[in-house]
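Note that one protein chain is taken out, while the other chains of the complex remain in position.
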Amino acid sequence: MQRGWLDHAEGSVLIEFGGTRVLCAASVQDSVPRWRRDSGLGWVTAEYAMLPRATNTRNERESVKGRPGGRTQEISRLIGRSVRACVDYKALGENTVHLDCDVLQADGGTRTAAITGAYVALADAIAWMRERGMTTGEPLIASVAAVSVGVVDGEARLDLCYAEDVVAQTDMNVVCTGDGRFVEVQGTAEGRPFDRGELDALLDLAASGCAELTALQREVLGR
Amino acid sequence: MQRGWLDHAEGSVLIEFGGTRVLCAASVQDSVPRWRRDSGLGWVTAEYAMLPRATNTRNERESVKGRPGGRTQEISRLIGRSVRACVDYKALGENTVHLDCDVLQADGGTRTAAITGAYVALADAIAWMRERGMTTGEPLIASVAAVSVGVVDGEARLDLCYAEDVVAQTDMNVVCTGDGRFVEVQGTAEGRPFDRGELDALLDLAASGCAELTALQREVLGR
Amino acid sequence: MQRGWLDHAEGSVLIEFGGTRVLCAASVQDSVPRWRRDSGLGWVTAEYAMLPRATNTRNERESVKGRPGGRTQEISRLIGRSVRACVDYKALGENTVHLDCDVLQADGGTRTAAITGAYVALADAIAWMRERGMTTGEPLIASVAAVSVGVVDGEARLDLCYAEDVVAQTDMNVVCTGDGRFVEVQGTAEGRPFDRGELDALLDLAASGCAELTALQREVLGR
Amino acid sequence: MQRGWLDHAEGSVLIEFGGTRVLCAASVQDSVPRWRRDSGLGWVTAEYAMLPRATNTRNERESVKGRPGGRTQEISRLIGRSVRACVDYKALGENTVHLDCDVLQADGGTRTAAITGAYVALADAIAWMRERGMTTGEPLIASVAAVSVGVVDGEARLDLCYAEDVVAQTDMNVVCTGDGRFVEVQGTAEGRPFDRGELDALLDLAASGCAELTALQREVLGR
Amino acid sequence: MQRGWLDHAEGSVLIEFGGTRVLCAASVQDSVPRWRRDSGLGWVTAEYAMLPRATNTRNERESVKGRPGGRTQEISRLIGRSVRACVDYKALGENTVHLDCDVLQADGGTRTAAITGAYVALADAIAWMRERGMTTGEPLIASVAAVSVGVVDGEARLDLCYAEDVVAQTDMNVVCTGDGRFVEVQGTAEGRPFDRGELDALLDLAASGCAELTALQREVLGR
Partner (left out) sequence: MQRGWLDHAEGSVLIEFGGTRVLCAASVQDSVPRWRRDSGLGWVTAEYAMLPRATNTRNERESVKGRPGGRTQEISRLIGRSVRACVDYKALGENTVHLDCDVLQADGGTRTAAITGAYVALADAIAWMRERGMTTGEPLIASVAAVSVGVVDGEARLDLCYAEDVVAQTDMNVVCTGDGRFVEVQGTAEGRPFDRGELDALLDLAASGCAELTALQREVLGR
């Protein structure tokens, strides 16, 4: 994780996990969407996208196709929900933080890398706001980190790369707070339904993976 | 659940759960999408939508807005993955079953009602195909049912209606096969992250809820 | 015609004509479109749509295609013009009634069934508004009903089902008020132009058909 | 009506009626749409559009808005149905004629001017095809002309200009063949429903107006 | 160049160059875009489009395709920049002039004909505004004219028609003010890069071509 990768953004980080590289940028705006005005509360929003040649074969640009695909929107919504778990809207004041997570290169786990990086960019943007007196109290009430886990050859594995992801029988994305509670659990059977035992093993593995990432985030943020 | 609600569809069911009413229609097409041709395998696809006045206040039509929203696409993808867990593509042959789940009235749990009903419509459509000799062997290798569970006032509850859904601290959708294994587990903290104990309680409740629905599906299908 | 089919809508009716089933919902909004503001006048608008499997073979969803088709918009405009003939905008006050006509199953005459049902839903919505003191005087100044008539095998026929519609030499939709005057007359030659004698025969038949529907509407509305 | 206004088009006419000016261009294509292939039959299609400053105040371009409006599509469909009444598809062979009717200036009656002009452009395009041996037998089996009639101050009037159109109580577009039969009859009450007597008076007036235009078309085409 | 070709527009000209015919209409609006409000400054904007049958073979309508193509937008932007060089926004006041350049027939040089005509329509619209006291001082501070030049068979040529344009080795569009300075220079090598000598020859030719057009514009405007 390289903080401050961009000159203009109020918070930014280039996060690399294996072959996966995601550029997370936080943009501060001193207003909120219309439906939120005059509430005294802030807002945090996220968008996820992939460069056309992030993957093994080129994908057509979504701006050219005319709309973001279903997968893109689903991941954007997941990232948004995850980072919103970290924020006290009242302390944020009527400000919006936009988090842009652009996958420059993909090798499995792009959505979880995006969440983990988005938190760091958000923390930096909030620090930037705090210095300028835009906040009241502490808007950052938790940290989040995310991992993907899966069952490959009948065995629970952490951080699947693309080649493993393709053959996984179950694929699960888990988002945890820094104190080990769950924000999101999304498990999908690919091919073969999974039983409660497998689910429990995956949850254990995910929780310990998130804890490691939380430590890494703290180190990068110098806390 | 009223089977055969539509005259034209190869399978159809009007499913009612509390105030929620979803019309599920299965359409058989004797070909597959282009990327699947000459594979000898079939395909199953699903689309979810809501009538403008299904809800308390009118929503603008997505055809007028020009595109299905992110939530709509996410649910369509979830239903598709769920029903695909029931199907042996080889036995289905190069045929496609389209499942259309249209919410006529919404009062919480529309996505899980849609999955539970879509399975029944799918089963009828496959029976229709079997009679016409379009299948080889048995394409229907499992059943699926889905419930929504949530934590309301610190307590795990099954099948939240809209009023409960709004105040739930955690919201989870679980899709199970008829033999009690998991196809999808999607849990989201609304407001407050949840711990492993709460997660376990929700999973127990969901599993028993799905088992009841499975029994109901069997009864409706006369099995 | 089943009134009150929906729990949330201010007026609703499920209308069945032969195999055709249309769900008409009226939604009351206590404001008007921007171009109408501060005029003291209300507005009534209508949208027509068809579920993908309403017909014999599945049609792609218009939200997925990205826009309502020309036929859909043309029918929506026709329904809107027809129901607006019933309304005194001044008595309606600065409120809007949206009429959503969704075809659940189609077997000919969907647009005329939609108009006939939309009037009933509108009447119920206006009654709902009257009870809440949202109107001044009586906004409902007329009733409308609509039929489709056609020439099949050289003979004028009322209410064509789909099979007859396909072979009709002339197809005409007529919208009449309860007192027998015309709101819309739309006749189209399919294949062979029609002469004045045929036109007169169709108009006679349509007028008597509309009169029957008007009686039915009154009965349903308990007037 | 000035024939041959365009150098490239196989048939073209600039038609002027009062302040209304419509440029009608016929384009011949030696193939048919996919759904029509290998049928031995031809096809005729029409599109209507208006330049942004054809009217008193500028309208936004439909290409910029991203879609043709409902009114535009409805008129395009009307023109298409009208000119298709003139054509024997078998004699046309597997060729398509596209008719583009672009309103350069609008002062009432643009859709009826477009139909009247489109027939002339179509006749020229078919003559062009005949010379090149693209047809078998005579594809042009009828002529069509159209007028708008209306009730203004309680009196039936032919060819309303924009100022009259705005105040008309009833507005009717009638398309007739050269031998006086009807292809389309579209009457709409604006404000006040009309009775059978008014309808009859409008139909009489329209029929005689179409007959005059038919004579004019023959003269322009040198027949 | 025929001034006043349209009755409604505040300025209009039909410009013909060889086979090319472009209708330029200027529309005055007594407000400015939102980002420009309360600045005391006016705005000028331009849109370019081509009728489907302006060219040798029919092009699909951009409204039907759902968006203006890249070439269309690029030319609209070029025309806008060119005519904005003529205007003192302060003297124009908070008014907008929209310039619509619609190609009725194309035979090379449509974008340069559009610029040359748009200036005349703009001049007329500004005269119309001046008469109504909408301006303060003189908003028209320069004139612009444009030519296309190219290298055909190794030789610099002015005003390429379509047939020449296709075989040109270099294609250059030049926009000059009435006093001979440059507003835009856009040269593109088609096939073979060009050297400084060729570039200089093209610039000389273009400057003299623009001077001739400037004289023509003055004559048409009666100055």
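Letters are used for the chains, namely A, B, C, D and E, taken in the order the chains are written, and counting of residues starts over at 1 for each.
As a convention for this text, a contact is a pair of C-beta atoms (placed from the backbone, for glycine too) under 8 Å apart; a residue touches a chain by one contact, two chains touch by 3 or more.
Since this is a predicted model, take the numbers as computed values, not measurements.
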| query | Omitted chain: which shown chains does it touch? | reply | A, E
| field | Candidate in contact with the missing chain, chosen from A:8, A:34 or A:223 | value | A:8
| From A:41, A:91 or A:104, residue that would touch the chain that is not displayed | A:104
| task | Name every residue on chain E in touch with the hidden partner chain. | result | 67, 70-71, 73-74, 76-77, 81, 85, 142, 172, 176-177, 180-189, 193-196, 199, 203, 207
| query | List the chain A residues touching the unshown chain? | reply | 6-9, 12, 19, 23, 25, 27, 29, 47, 49, 51-58, 61-68, 72, 98, 100, 102, 104-105, 107
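Going forward, only the chains that are shown with their structure count from here on.
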| request: Kindly list the shared contact partners of chain C and chain E, in label order. | output: D
| request: Treat touching chains as neighbours and tell me the shortest step distance from chain D to chain E. | output: 1
| said: Using C-alpha centres only, name the chain that sits farthest from chain A. | reply: D
| What is the distance in Å between the mean C-alpha positions of chain A and chain D? | 57
| query | When you check chain E against every other chain, which residues touch at least two of them? | reply | 66-67
| message | Edges wherever two chains touch, nodes for the chains themselves; is that graph a line, a ring, a star, complete, or other here? | response | line
| remark: Which chains touch? The pairs are A-B, B-C, C-D, D-E
